[in-house]
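For this view, one protein chain was removed and the others were kept in their places.
Chain IDs A, B and C follow the sequence of writing; residue 1 opens each chain.
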Amino acid sequence: MDDADAREQVTILRATDDAIHHLGVDVVAVSAGSVELALTVKPTMVNGHRVLHGGYLFLLADTAFAYCCASVGRASVTRTADIAFLASASIGTRITAIAEVRVAQARATICDVRIEADGVCLAEFRGQGLLTG
Amino acid sequence: MDDADAREQVTILRATDDAIHHLGVDVVAVSAGSVELALTVKPTMVNGHRVLHGGYLFLLADTAFAYCCASVGRASVTRTADIAFLASASIGTRITAIAEVRVAQARATICDVRIEADGVCLAEFRGQGLLTG
Amino acid sequence: MDDADAREQVTILRATDDAIHHLGVDVVAVSAGSVELALTVKPTMVNGHRVLHGGYLFLLADTAFAYCCASVGRASVTRTADIAFLASASIGTRITAIAEVRVAQARATICDVRIEADGVCLAEFRGQGLLTG
Partner (left out) sequence: MDDADAREQVTILRATDDAIHHLGVDVVAVSAGSVELALTVKPTMVNGHRVLHGGYLFLLADTAFAYCCASVGRASVTRTADIAFLASASIGTRITAIAEVRVAQARATICDVRIEADGVCLAEFRGQGLLTG
């Protein structure tokens, strides 16, 4: 797939992705094998420590993972993922998730996603998908 | 800590947890070392496949993890977590997350969380926290 | 499968497992869904800190995982695993690995393995296998 195909695949996937529209996730950049998303932390997304709930960091990374798989034409199911939380973000912060394909071999696709804000790494995510069919 | 202390700790943590109130997460049961939460899948939570976004499965599990750590008096930071996605849930489904402490040794706390709906396991989560201070 | 079947499956798997024989891994107990292995730390197994190389903790846990899958008749491939290292072991220490099936659903099998020595948890391992065929 070339970059135009990649963008088309992500556009298709995103069109009906209600969760992502509801949260206000923006697609910043797409190429074959790489996707960048962004999100601004809202008051409804913070936990008792007044920082972004780790679940939303995961959700953003997981979306970047899915779009990144699609950007190389490898829609995937039956997944595992792990995340390391490194720093926190407060209300109003703009965070970005940068996903890159690490492995696309046989039925497995592994993508790494880094979430950053203001040059600080907030979390590192690794997802593994399995091709359907 | 006894079960009454456990419930008090979770109540304190939950009081200011805006993300959880906003999503409608219910606390079903709390004892020292075990927490059960529940959530009904809303139309704003589904992805392009019309099933609950995996990020919300993680968010629910991660919340159960945090509350479970609190239930044994071990508030934690600097965490890692992994999740395996095993089945999906559609709009209106009631899902539950059951967290249990697996290890509480030195500064490390490991909790396992199973997410289920209608007797089917949707996801298995393992989180590791590190005691502060 | 009953416990006698479980023991037979593990015996078959173990018969040609040269790595395990070479390291001196003992099978302590087998039932359907649970396996216990043991290993004594040898001078050839320690790293520069004079403690058991983490790779051997993983190797022991991974073996217990494979045998545990076999004990419920679910030989598996295409696996992922994660491990948390919690304490170390020195030469001569007898360590045990206790594996239990956490999930066996559709094609996925998840087993958890705890490695202990003298009542201290050295590591927690979680492995996921995928049924072949």
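Going forward, a contact is a pair of C-beta atoms (placed from the backbone, for glycine too) under 8 Å apart; a residue touches a chain by one contact, two chains touch by 3 or more.
This is a predicted model, so every value here is computed, not measured.
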Touching residues (missing chain, whole complex) on chain B: 78, 80, 82, 107-108, 128, 130
Residues of chain A (touch criterion as defined above) contacting the omitted chain: 82, 84, 86-87, 102-103, 105-106, 108, 110, 112, 114, 120-121, 124, 126, 128
For chain C, the residues touching the chain missing from this view: 13-20, 22, 43-48, 50, 53-56, 58-60, 62-63, 66, 78-86
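Keep in mind that, in the parts below, only the chains that are shown with their structure count from here on.
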Central chain of the complex, centres being mean CA coordinates: B
Distance from the mean Cα position of chain B to that of chain A, given in whole angstrom: 21
Mean-CA-position distance for chain C and chain B (Å): 28
Multi-partner residues of chain B (each touching 2 or more other chains): 82, 84, 86
